[in-house]
Structures are given as C-alpha cells and as structure tokens.
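Here the complex is missing a single protein chain, while all its other protein chains stay put.
By letter and in written order, the chains are A and B; residue numbering begins at 1 in each of them.
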Amino acid sequence: MTAGPLLRFAAVSRRFTSPGGWFSPARSMTAVRSVSFDIAKGDVVGVVGESGCGKSTLARLALRLITPTAGSVAFQGSDLGSLSPRALRALRGKMGMVFQDPYASLDPRYTVTDVLAEPFRVQGDSVTHARIDDLLDQVGLPRAMAESYPHHLSGGQRQRVGIARALATEPDFVVLDEPTASLDVSIQAQIVTLLAELRARRGLTYLFISHDLGLVRYFCDRIVVMYLGAVVEDLPDTAITPRHPYTAALMASSFAPDPALRRAIAPLKGEIPSPFNLPKGCAFAARCPSVSEQCRFEVPPLVAAQDGHALACFHPLGT
Amino acid sequence: MNALATPIIRSLRQPKGAIAGGWLIGLVLLAVFVPLLSPYAYDVQNLPNAFAPPSGAHWFGTDEFGRDLLTRILYGARTSLSVSAIAIGLSVTVGMCLGAAAGYLGGWFDRIVTSIVDLSWSFPEILVALILVAIIGPGVTGTLVAIGVAYLAQFTRLTRAQIMAIKSETYVEASRSLGASNVFILGRHLIPNALAPVLVSAMLATGDAIILEATLGFFGLGAQPPTPSWGSMMSSGTAQLFKAPWIILFPGLAVAITVIAINLFGDALIKSLDIRSRMRAA
Partner (left out) sequence: MTLLSVENMSVSIGSISPLNAISFALERGEILALVGESGSGKSLTALALTGLLHLIGGRVTQGAIRFDGVDLTTLPEARLRPYRGKRIAFITQNPMTALDPVQQIGPQIDIVSRLHLGLDARAARARSIETLTQLRIPDAAAICQSYPHQLSGGMKQRIVIAMALVGEPDLIVADEPTTALDVTVQAQIVHLLDNLVRDRGLGLILITHDMGVVAQIATSVAVLYAGRMAEAQEVNSLFRTPAHPYTTALIDCIPRATMQPGELTGIPGTVPGVADYPPGCRYHPRCPRAQDICRSDIPALRVIAGGVVACHFAMGAT
C-alpha cells in the first residue's frame, strides 16, 4: 500500500430512478457515467462542470454517502463497497467532507463545540476542551466562539466551523463540495487561503468540486472536467491548454478581472440538455461548434496521452 | 433543559401567554391543594342543602346531593387534566416512535403506517374514542386508552412529516459523512429538531382531549361516580337546567376557559419558537 493512489474511481456509475406514480411512468437518469480516475496522495484534484454534470454525486460517491450502481471506489487500496459497516465507520475518520451551504450544514441546535465534538462522539470517543480550542485555532476562529450557535455566526465563520469539523479526526482526504459557492468573493478568498494553508501544514489530499474554472485553475494541481455525468477532459497540469471544445467554452465563459483582456464573447448556443433523455452520441454534440455526423451517433471514448492529458472528443481543438 | 425552558419563559412574557399560563398554573395548584383549601369533601352528601345557589358558604352553589360545587370542580380538574395529559403523553410517545420510524426508514414500513394513519384520520376522534370505550368498557382506563388512540394518527403524521423534511438537511448528510449510525442521527439530529412542533401540537391536543374526556364523561362513559369529572357533572346538571343552572354552568365554564387558555398558551409558544410554518404540516 505504498505507491497506489489514495482514492480510485473504477468505472463508477450511478443511476437514479424516480418511482412512477399512478399516472406517471418511472424515470431514470444516470448522474455519473463510468467515471475512472485516480487521486494521488497530496494532490488537489478539481472537478469542474455546470449543473447536472454529476460533480456533486461524484463527491458523495467518493465518500460512499451514495452507493454506486456500477463500478467501485477504493480508498487506500480497499474497496469501500466490500467493507463491513464497522470497518467503513473507522475508515470515515480518515475522510472528511466540507459542504456547499454553510447555513444548512450545521444543526441549528448545536453549539460550535457540539458540532466539533460530533466526529468524536460518532466514533464513540470523547473530546477535551483543549482539542476543541485547538481546532478553532487551526481554522482561525476565536476560542470564545465555542459556545455560539450557528445563527450567531457569519457565512464565512460557519464555513470555518464546517472545515474544522471535517478536519477533527485528522483525515488524510477531504472532499470539498463547492465550499465557497455561497460566500462573498472576499470571504471565498479567505476560505481558499485557509484550505491551502491546512493542506500545506497537514499534507492533505483534496477533491475540490466547483463550477468556477478560474478558481479551480488557481487552487488545484489537476482539473477533471465533467459534462452530463461523464469526464470529457482530464488536465494533469493547470498550465496545459484544454483541447475539448466544452472546456474551451467554459474558459471563454469566465471573464478575467481586467478590462485590457476584454474580448468578443462567442457564447455557446443552447443549454445543458435534460439528463433524463441523453442524446445517443456525444452528450455535448448539440452545443458543440466543431460537431460532425460521427459525434451524433458515437460516444467518444476518454483517451489519455503520454503526459496523462485525457480527453473524450473526436475533433479536439489544436489539431 | 434550557432549550425547553427558554420558549416557555418567553411565552409567559407575552400578555396572552401570561394570562393563559397564569390560569393553567393556578388551576393545577388549586387541584393539587384542594384537600387543604376546601372545608368540604367531594363525596359527602348533604341532602338538606341540595340545590343551594351560589353564596358566601358555597361560592358556586351545591349540586343535587348538596355537595359543594367548587370543591367538586377542583377535584374534577384532577380527573380531567390528568386523564387528558396522560392520554396525550402516551399518544405522543407512541406516535413519535411510529412517525420517526416511518419517516426515517421509508419503504414498506412507512406504507403500512401511513395507510393505517390515513384510515383512522378519516374518522372523527370522538367516533374512534366511542368505539374503543365500547370495547374496553367505561371508566378512567377506558377513557385514557380511547383518547390516546384517538390522537395517535395526528402525532404520527406530524412526526413523520417533520422527520422527512429534516432527513434531507445537509447537516444530517454531514453527520453521515462522519460515520454516524442511524440511531445516532435519529437521536441526536432528527428527533431533537422535530420535537418543538410535536410538543406544541401535543399541548394544543390536550385542550381537545379535555373536551373529549368531558364528552365521554357526559355520556357516562368516563370516570364513574362518585369520582367527579367535569363531563359527568355537566351531565347531571342537565336535569336541573332551569331549577339550578349553576350545576351545569360552572363545570362548563371550567372546560371552556381551560381549553381557551391551553390554545392561547399554545399560540404564544408557537410564536416564541417561531415554528408557525412548520405547524402546518399537521
């Protein structure tokens, strides 16, 4: 268990089925379609995509909060699906998760101390005041806040509590599900800086979920781009120029904070199709500027080049 | 403890809550200490003094056996309040367990519980209670069980709705991501957060239960003589409605004012807990 990846997605898929009612037929959608990639220890892997791309489902699959309908997820070499409930619970101490909405992710009846003690109580341990104080120090909150309730805290402070909770049991791996999406940009920068510090200090591995390509390019070592449940491009280095038309469109859609870099906007046409009835071929075909007949009938496979740069496109840019 | 005491104190600070709470606390204290306060016994007949109108000696007058009406109303409060409160207490306990299990587990268990609850929901409480008393037989135990079962559907439904809503909160998912078991999540997150609306609705249901208890008593199905209950006292007063109207009037007022007080205090609690929107799930 030395050289293997910390986390491995092996052809993971997840279907959701809504049961039919008296007058409506059952419908099913595939939120995540056969996703495979490894996360090496110490890496920060960013997963980007728009709504319906399956990035949040992937985050939950990583921690087995959702069970895959096909494929498997392995953490430190052990398949999460094959573990006994007891073993899985013990393993959860090595994994953490930070949620998008810091208002909803804290129980309104819990004080900050209660929130931070929960990871220990769940594992059947007790916790000292010194440990709570230490956790508050690590995320830059005053110790006096220990007895506050969530409604006394600002959004940024709540998210710091959420981060402290995820780090309480000293995990190796933390899933960050859009941890700054509902915060002001000024607070977002604080939180991102805190996450970077914690990573450097404790050698953490992050899976960072976001819709903001600019943020991901700043914060992550590697970028995985998803569209409608599948990985379309995997950039092992943020400096690599993307070659998938969707990644290129995502980049063109986020504007640099510099009027000197103003450019003609050529927005993608159309919107993301419903995941309930996916097209037959490439899911991006209907919006793609370089679409061909082949794209409409065949699903392009994800092919990796020598340098690890993988993409799923018949007509990549720059060829 | 603090979470329970604070809203009650805040309710008592509102004018409506203060009046209603004052009446309820006063009534309970009087009912508890009535043997020390009243010179009369509730069950000793004094026929020569029957049908005495309200006076300095008998503030509320006497009944057809010459017993002091005020004393009997206060002893009756013991029966009415304790039977209603205990019945609702049982009902809430069982209803919360059923509702929480149905809401959390879902699946076939939920479908069975929901079907039974919906079925009994379509009958009025009084009908359910009458059928049960007919089966069990009249008396305090019968009334208790009948009222308890009659309100079971309400608490099961409310708890289930609350648990279903809270179950999908992110903090529950967060707890699961830490490795929390179902029992932990139910006990530490779901039930504590569902408790406030259920307890307030129990409070309001106690008011309805006092009326139901009085109704059963009125039909002679409740506490049996000579144990006084507000319903049976009113029932015996109907015969003397014109001759001695106070016999039916004062127990009737006791029921009415107590039920109004409970509702007012319940309203004040809803306001101080800020759960008006969540009460509608009932």
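By our rule, a contact is a pair of C-beta atoms (placed from the backbone, for glycine too) under 8 Å apart; a residue touches a chain by one contact, two chains touch by 3 or more.
Remember, it's a predicted structure, so these values are computed and weren't measured experimentally.
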item	value
Which displayed chains the hidden chain touches across the whole complex	A
Residue of A:28, A:128 or A:193 in touch with the missing chain, whole complex considered	A:193
Chain not shown: contacting residue from A:11, A:87 or A:185	A:185
Touching residue (missing chain; options A:50, A:114 or A:133)	A:50
Omitted-chain contact residue, chosen from A:40, A:268, A:291 or A:317	A:268
Hidden partner interface residues of chain A, rising order	50-51, 154, 156, 184-193, 196, 211-215, 217-219, 238, 249-250, 252-262, 265, 267-268, 271-272
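We take it that only the chains that are shown with their structure count from here on.
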item	value
Rounded Å distance, chain A centre to chain B centre (Cα mean)	51
Touching residues on chain B, where the partner in the complex is chain A	3, 169-171, 173-181, 184, 188-189, 192-193
List of chain A residues in touch with chain B within their complex	63, 65, 88-90, 92-93, 95-97, 99-101, 104-110, 118-119, 121-123, 162, 165, 169
